[in-house]
Each structure stands twice: as structure tokens, then as C-alpha cells.
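A single protein chain has been omitted; all remaining protein chains appear in their positions.
Chain lettering (A and B) follows the sequence in which the chains are written, and residue indices restart at 1 in each chain.
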């Protein structure tokens, strides 16, 4: 990654520098993804490969203390529609 | 525009479209437009026992705005090409 010549001036630069790197994506509906980023656009539509999705499902059990379940799923190559994206975080996280 | 172009190259590939109502529809991609509305042929809804609503539907038009994911065949995309095209488009955006 060439950080020196192409510095980070605006938010999207951070995503640009994450191309071909594993990124963490938080989505609406208690979903998270990790995967290698290959494309994005100004809507934050993404194309990623080797994706692992984690869905958080809260079981509202009796007594007010619900248990949290995580469901995981793997997908080879995935287009993610930008309107569901909350954040994209560069490699450092995992 | 970039993503639209990518989808155009995926015509005639089998994809799995996941909607924001958790429905998964497998089918052959027939066309896409600039809103990323999708036309699928030869469709199959997963878990048909639970969702018999579309048994008699063989092809459909899906509104782009209700799509959560599209699973695409990994060998149908050149990732290097995609990244280069993305960098080029990003550059054009900032130059304006």
C-alpha cells in the first residue's frame, strides 16, 4: 500500500487505500462483514471476496436478560448495496 | 456507474440475490439498469416450503433499492481489473 504518495485527504481515500485488503464492514440489521475489498463507489456499494458475514440475533429471553447469538456465513464474491453500509474500517482491525 | 458496468459484464451468470426481506432468489442475470434494478431468469426461491408465494414465477424484475447482497461467481470477475477501475473512478471524482 502506497500511503506516502497518495495521502489521506478525504474519507473515501481511506477506503481507496483499503483496496485489495481485508476490511471490516458494519451494516444495518446487526450484520458485520469481513472480506477483501475489490471495488466501491460513491454510494458505498462494495464488491468483496472471501466474505464472512456475522449476524447478531438477540433472543429476548424472560427475565429481561436476553442471550445473544451469532450466526456466521461465508460467501466467495459479494456485491453489497451501499444503503445498508454503516461503516468501512481498514485492515488494522483484523 | 462503475458497479453498473460490473453488473453488465455479469449478464448470463447465475447469481443469488438477497433481498432486505431476507428472501434469497437464485437465477440467471438477464439485465441491469442504472438503478441496479435486476432482471432474473429461471429463478428459484430458497426455502420454497416456507415461501411458496413465487412457485409459478419463472422470471422476475427486482427493484434495486430492496437488494441487500448479490452473490456472484468468483471466477466471473477479474479483481485486479476491478481495483484499477475503482482507483480510476475515485480519481475522476476528486478531480472535479
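Assorted remarks:
Keep in mind that, in the parts below, a residue touches a chain if its C-beta (ideal position, glycine included) is under 8 Å from a C-beta of that chain, and two chains touch if they have at least 3 such contacts.
Keep in mind that, in the parts below, contacts and distances are computed from a predicted model.
Taking the options "tRNA-splicing endonuclease subunit Sen34", "serine C-palmitoyltransferase", "Exosome complex component RRP45" or "LSM-domain-containing protein" in turn, only "LSM-domain-containing protein" matches the UniProt protein name of the chain that is not displayed.
Where chain B meets the omitted chain, the residues involved are 19-23, 25, 30-33, 37-39, 43, 50-63, 65-66. Although one chain is not displayed, its contacts with chain A can still be listed: residues 28-29, 83-84.
Here is the rule we go by: only the chains that are shown with their structure count from here on.
Those residues of chain B whose C-beta lies close enough to touch chain A in the complex are 1-3, 6-7, 20, 36, 64-65, 67-74, 76-77, 79, 82-83, 85-87, 89-90, 93-94. The touching residues of chain A, when paired with chain B in their complex, are 9-10, 12, 16, 19-20, 36, 38-42, 45, 47, 49, 75-81, 83-84.
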